[in-house]
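Mind looking over this structure? Questions follow.
The complex appears here minus one protein chain, its other protein chains still in place.
Entry: chain A
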Amino acid sequence: MDWDKFKVHGEPLIYGAMASIVLATIGIIVGLTYFKKWGYLWREWLTTVDHKRIGIMYILAALLMLFRGGVDAMMMKLQTAAPDMKFLDSQHYNEVFTTHGLIMILFMAMPFIIGLMNVIVPLQIGARDVAFPRLNAVSFWLFFFGAMLLNISFVIGGSPDAGWSAYFPLASIEFSPTVGNNYYSLALQISGIGTLLTGVNFIVTILKMRAPGMKLMKMPMFTWSVLITNVIIVFAFPVLTVALALMMFDRLFGSQFFTMANGGMDMLWANLFWVWGHPEVYIVVLPAFGIYSEIIATFSKKNLYGYTSMVFSMLIISLLSFLVWAHHFYTMGQGVMVNSFFSITTMAIAVPTGVKIFNWLFTLRKGRITFTTPMLYTLAFIPIFTIGGVTGVMLAMASADYQYHNTMFLVAHFHYVLIPGAVFAVIAGFHYWFPKVFGFRLNERLGKHAFWWIIISFNVAFFPLFILGLMGMTRRQYTYSADTGFGPLSMLSFVGAVGLMIGFVILVYNIYWSTRYEPRDTDGDPWDARTLEWATKSPIPAYNFAVVPTVKTRDAFWTSKMDKVPLFEDKITKIHMPSNTGKPFILGVIFFVAGFSLVFSLWIPAIISGVGILIVLAAMSFDRDHGFYIPVEEVIATEKKLRGETV
């Protein structure tokens, strides 16, 4: 065997990273053994099928990936902070922007959002769990091990280096001979299957498991956004599945899909990638819109303005999102008619998006606004996202795009959309729903500190990139000479990035601080909020609701508080629960081994793990465990305890 393939050479940074990974792993193993936590970890987390715990694991993984993607970003910013820096060489820079983009979108933004929807959606619709709790665990572990597979690439064999969009022929075996892009195809494939299953699961959950009385048009806006997002997932992810499979065939088995000879067609990749890729950005942005809608309504003490138009604008956005993909390559020679078509569809998206912005503004109007941390992020989102949107319309004009294409202007644009449109939203949602899950709030003073650091630094980091782009600085450029004049603004942008990092450190510190010192909340509704998730206790009992609520209006919890109508009319009965299972975790591990073996073309382990996957699936099929019941007395006792009464 050729051991050289596994090694990554020559970079002190990488040796440092290897050492820290090994040390961290040893630390975790020793720690778990010392505190005798293995059993706890296995019983309570690795085998759990509880949507809340799965959601928490998604969010933890996403925070970890935010750190990893952030380190990548800082390395790039340092490398370009001044002319002719020698911190990263070109190959390393290529790998870093590729993994940064992939990780931020696929392994940070999306799982963070999926995590929040796991925790919140069943509660918002008054359900006890998702439709298929075990499938949900499968989704999580496939996502998790896919992410891990991509993450080990930089120490074993080398990371993908052809950009997050992996255009051919650059990403072909000929021009990217390392295993990096094998990792790309397999890691994304594994986590992509997980995401697709999430899509199926949540569509069924939302359409079939709503509390009695909750008509579609009475659903909370976050649930609506999640429903539409999951429809996009179900139709967009199969395209990615195919694209990645073809990529794998080209790289591992010598097929001719994207090659330059023998009838291959490199542009086919670009098309397939973006047919998935553009809807993907809406997969992360639409739930963010949902989160903001909840927060604005709660902290303005008003119901959401223009509910119906909100829903319809999301539906229109989801349709249009499939019709704009070619705007990513106006300059790649597809002719005037095609470019005009995609130009128009792209600009059309601005209309429903504008409708949403105005609805939020009208909700705020004459509202009794409280400036909590989640609300601050929401208020900052509106203008910043609008800058991103307006520059998006500039880029949408095909003829003008010949000027902006692949410059820092574009990089500035998509960070101006993605960071307020996804990152601020998940941070806002995190602060907003944190007390629901853990029973205490994050400290407001620290939260606001972090907020100001993040908002100001974000603009300092990214606004200069618009100007740099217009000056002609291209993206993915690892260095430049002093006489280009890019130096000063690049340095300013670096300073902003450092500020962002400080903001995130304060945010994480706040979690630690609040865990120790924040007062515990007892009634489950710390923000005086409107939707059903606040109607149960915090922390949420395993069965969510002792009695399934009956819904009569939108914002059901709010009307029940205002008009004193009871939400819970039925008597407590025994509650059916699914039992935990280790099979999804095992399935994830085997998928990881299978993926790793394929990356290095180790056929025998790949075949063995393929058989292993089939065996686990068969075991799941033959499993006759139909769950268990929580008896009435236990439910009553739990409820009393959560209310602070002694049992």
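Going forward, a residue touches a chain if its C-beta (ideal position, glycine included) is under 8 Å from a C-beta of that chain, and two chains touch if they have at least 3 such contacts; residues count from 1.
Here, contacts and distances are computed from a predicted model.
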What is the missing chain called in its UniProt entry, if the choices are "Quinol oxidase subunit 3", "ABC transporter permease", "M48 family metallopeptidase" or "Dipeptide transport system ATP-binding protein"?
"Quinol oxidase subunit 3"
Touching residue (missing chain; options A:A81, A:V96, A:A162 or A:L246):
A:L246
Options A:Q79, A:Q124, A:T178 or A:N201, residue touching the unrepresented chain:
A:N201
With respect to the chain omitted from the figure, which of A:Y93, A:F237, A:W274 or A:Y305 is a touching residue?
A:F237
Where chain A meets the chain that is not shown, the residues are 131-132, 196, 199-201, 203-204, 207-209, 234-239, 241-243, 245-246, 249, 253-257, 259, 261-265, 268, 272, 275, 576, 614, 618, 621-622, 624, 626
